[in-house]
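Take this structure first; my questions come after.
Note that one protein chain is taken out, while the other chains of the complex remain in position.
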Amino acid sequence: MTGPARKIPQYCYQCVAGPDLLTVTVVDGVATEVEPNFAAAEVHPGGGKCCVKAFGIVQKTYNPNRCLRPMKRTNPKKGRDQDPGFVPISWDEALDLVAGKLNEIRAKGLTDEIGYPRVAASFGGGGTPTYYMGTFPAFLGAWGAVDFSFGSGQGVKCYHSEHLYGELWHRAFTVCPDTPTAKYVLSFGANTEASGGVVGSWRHAAARVRGLKRVQIEPHLSITGAASAEWIPVKPKTDPAFLFGMIHVLLHENPRDALDVFFLKHHTGSPYLIGPNGFFLRDPVTRKPLLWDTRRNAAVPFDTPGTEPALEGRFTLDAYEIGADGHEWRHTGIAVTTAFAQLVDHMAQYTPDWAEKVCDIAPGTIRRIAGEYLAHAQVGATIDIEGETLPLRPVAIALGKTVTNGWGGYEACYARTLLACLIGGLEVPGGTLGTTVRLNRPATSRQASVSRGPDGFMNYPMNPTGKDTWQRHPKVRNAHATLVPLSANSPWSQALGPTHLAWMFRKQSPDHWPEVTAPELWFVYRTNPAISFWDTREIANRVAEFPFTVAFAYTIDETNWMADVLLPEATDIESTQLIRIGGTKFIEAFWDHDGFALRQPAVAPRGEARDMTDIATELAARTGLLEKYNGAINRGAAGAPLAGTGWDFSLDPAVKHGVDTIWDHVCRAASAEVTDGKATDGLDWYREHGYRTRPIPRLSWYLFPELRKQGIRFEMPFQERLFRIGKELGQRLHDVGISWWDTQLTEYQALPAVKDFPGIWEKDAAKHGTLADYPFWLVTSRSMQYAWGANVGIQLMDEVAGNLRGHGGVVMNTGTARKLGIEEGDLVEVRSYVHSTRGPAILKQGIRPDTLLMIGQFDQWAQPYAKDMHAPSMNALVPMSLDLTDATGSAADLVRVGISKVRAAA
Amino acid sequence: MTRWAMTVDLRRCIGCQTCTAACKQTNATAPGTQWRQVLDMESGEYPDVRRTFVPVGCMHCADPPCVHVCPTTATRKRDDGLVTMDYDVCIGCGYCAVACPYQARHINHRRTYAYGGGPNETEAARFDPKRMSVANKCTFCVERIDAGLAKGLKPGVDPEATPACVNSCITQTYAFGDREDPNSNVSQLLAENHWFRMHEELGTDPGIYYIVDEK
Partner (left out) sequence: MSFTEPKAGRVAPWIQTNWDLRAAGNFIGGGSGTGLLIAAAFAVGAEYRPFAVVGLGFVAMGLLCVFLEIGRHLRAPRVLAHVGRSWMTREAIVAPFLFGVGLAAAWYQTPLLAWLTALLAALYLFCQARILHAAKGIPAWREPRVIPLIVATGLAEGAGFLIALSAVFGVPLPVRWPELGLAVLLVARTVAWRRYRKRLQAPARALAALDAGRLAFDRIGNWVAAPLAVIASVLTPGPVATWLAAAAGVLAVVGGWHFKITLVTRAAYNQGFALPALPVRGKGPVGPAAKPGW
């Protein structure tokens, strides 16, 4: 090798735990290695490091299996068994093909006869593709109505219930502990060491050494469990019982003053009085919810100054109650209790002894854990953060996937949030924190998204359920605004709706429901629903029905196998984009700075791959949308608005700008934003420095100060609003004859109850055979090496992942295996009533005897390299089913299975 | 006298393989050859199970069995503690590989590629024919150490002079420094914590120290 090596700064946002910063070394035009951006250690809360996947970026670039030329399908038939007959075409022909289709659609009108957008688009991974698709969002914005409903797992396999309820209760799209300050963390299956990325791993390692005790409660000993002080092997889907058992201990086995009574009285809805119909009792004049003031010995509106509210007790008064659809009751001389008193009564049945049987864990565990939680809570302690005195509560509870989605997700998230409130540890130092918002606006500031609602809780952009306001006719195919009020109406809302319904209803629409038409054009980018969703065989069939699919392709995969056009994107280090960094964000990315970072071409794009920004500009020009497209960029579709107070770097709307020009303008705007207009450096500056940040207050980590400032209470424990919404939604659905969402409506409880959640999956399996045919729980787990970013096809990732036991096979308990005559390495088949998968048995002690585990998402049949791994995956085995769908529209990566030996290990 | 040594804090390691990948990339090792490797070790019986992640590789022993057996002196021990390889001298007999109780030495007899077929651009650029059919192993990134020292940088402190695995770790599992300097990062960590060395009973005097608990 000759010539000096250059180190080119980049960001990595292959997964949602980032972005992280790195450099790529280039020698004579060839990328050779990745290193952390050491200079960033000053501002990056993970020492400026990047994780294992980032080190695969070089091989990702030079993957010989990449699509490097635009391709057109020649076989009109689509399906898994139909070779697409892709032939290379020129970019001109490819863009004309796509633009031609788009113009055809535009001429007909953006929505079809049902009212759905004719153009659909699917992107993967929690918003990560957005930061590799250049200005493509601007093109979609310019286009108009686009249906994002056809998901690849988002909205259902993610932390779904936590997203929705979390944002409602404490602006928490996701939740994480205040790890640097916490002393005790209960983690119900949150796999931070696999999914928390650099910052999550960095923080927790430091916390462990400092003495933070984390208890991992999950059916198998995950990476996170391994790095925890204790592992409790809980039965799948019984976490709500565990949490409710803990609540019972705190409420019924400890003195009241062991809890943070002040917090409950003044910062939650605990003192609100509850009427006989299950709604708040309200002041007749102001309609405000009432509490009982022990000072005045009377019921007063909740925000009356100088009250000493009663936390519990029985009180007699006259009041109003407002139910669903404005129905009012006027009460005189009724005896009522507080929300908190009702909570205490409600929790009496959930004893720890009952819970331990449900969870199948050792007796005494829950009492002990609840005791440890309480002992570490330090109720009454305070800390000074930047001049503000805040409660210090160094305990927190984290929940993971399959706990935070599907049936039981509501109950688990509720219980966790309530447990935080009981000790005053919600949104305070050391405690349980939200990370960011994606449903509330603005996405850049949780605090700015807070405003006070009429009942003293935070406002929330619920999709309306009123007689005249409910969205009777869904505007997108997953009908999120119609079925899920909590899914709000932000740019992310569609992806947070029940995205499996779009696929399911394509096959068979339910009663009194419009036909779910196929989109006339479907864009697919960095996503592979035919592998990553459920009932994947059927997904492939549905994809094959779409008439025109445009796939931005990295390699051939199981979804773009059904495409009509493949457009090769210039991948991570071959193209240009700017991303916001810092602030507070999932998964545990809590920074003391925020700003922007650049990724840039370290090497020339291979073959005929093109920067997505170029592709977007071309499409905009060819569809007559150039002005709107540039307008969208000017307004901020590329990550930062191009004009601010005192600066304007707007693009000339009429001109087709090149990649460098566009991003130079965005960089200037970003510089201005970060420096309050003092600096306006453009692309060249970012190319050299890689990133630009400014400090942010530590207080921005906590939401409690904002609520306290605005006089807002946390909407706990009584979910009166959800109760009302559920009734209204139910009425709206029944009015049009829909009863197939009735079970989902049962989730809208003011005080959630623990149901037999495992039983839901058992009954579902039993409907298709007998439960004895499916004696095992099948679960899945994340792996840092493979997750996101098409890393299943990267040899380096595969090689290093091989050092961890569990990849590529079926993990089962050693004792169980021996009973079944299964030895390490034997080929086994795992089947559900939907489908089956095969892989070598991997025997471990660290998994429940009744549980099997498959890590990651595999079973590829088209993607080069990955298809030769023959690694099993649960995705084809999991049904898409309304029975398994909860009120928020999610289900879980969980299914009952049987296992048998196919043949002995070679 | 300097002795370069490494501490590995097992309390921190999460088995993410970032160091495994970083080492492979910096040292351009062949597919399947890992100079730095992180193991996944389970022990105990359900439900009382532990799972430990253990970074391993050449221990740069002070009494290295590989150096004693090497018939060509291709592998030697430097005064600063590094066990070095001279690829030009090695005959690839494999004696060092069976002498090493840490399974740290490798020989690649055939050229292999990540994706079969032929080399990708990086593999073509980084291929070193000197490394074929001879023993290879972790060098503690000796080129980085030597180049860094020449510039007045401090290995283990300045990233440019520090082994790639140490630089890459996302949990601060590694420290690298001079064991003979009581004020170095490694010496301080060893003074403050309980540690062990692997296969201590074999008398190799290894240079990687595993931390398990604070004192």
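Residue numbering begins at 1 within each chain, and the chains themselves are lettered A and B in the order written.
In the analysis below, contacts are C-beta pairs under 8 Å (C-beta built on N, C-alpha and C of every residue); 3 or more make two chains touch, one makes a residue touch a chain.
Remember, predicted model here, so these are calculated numbers, not experimental data.
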Return the single residue from B:Ala22, B:Cys90, B:Cys141 or B:Val186 that touches the missing chain.
B:Cys90
Please identify, in ascending order, the residues of chain B that touch the omitted chain?
9-11, 31-32, 34, 37, 39-41, 43-44, 50, 52, 54, 56, 65, 67-74, 89-95, 97-103, 107, 109, 132-134, 194, 196, 198-200, 202, 204, 210-214
Just the residue numbers, please: which parts of chain A touch the chain that's not shown?
207-208, 211-214, 226-230, 795, 798-799, 801-805, 807-808, 842, 865, 868-870
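The rule is short, and it goes like this: only the chains that are shown with their structure count from here on.
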Which whole number of Å gives the spacing of the CA centres of chain A and chain B?
38
With touch defined as at the start, can you tell me which chain A residues reach chain B in the complex?
1, 27-28, 30-36, 38, 46-47, 49-52, 55-56, 58-59, 62-65, 193, 198, 201-202, 204-206, 208-209, 221, 223, 225-227, 231, 233, 784-785, 795-797, 799-801, 803-806, 813-815, 844-849, 865
Please give the residue numbers of chain B that touch chain A in the complex, ascending.
9, 11-12, 14-18, 20-22, 24-26, 28, 31-32, 34, 37-40, 42, 44-47, 49-53, 114-115, 117, 120-122, 124-126, 159, 164, 167-173, 214
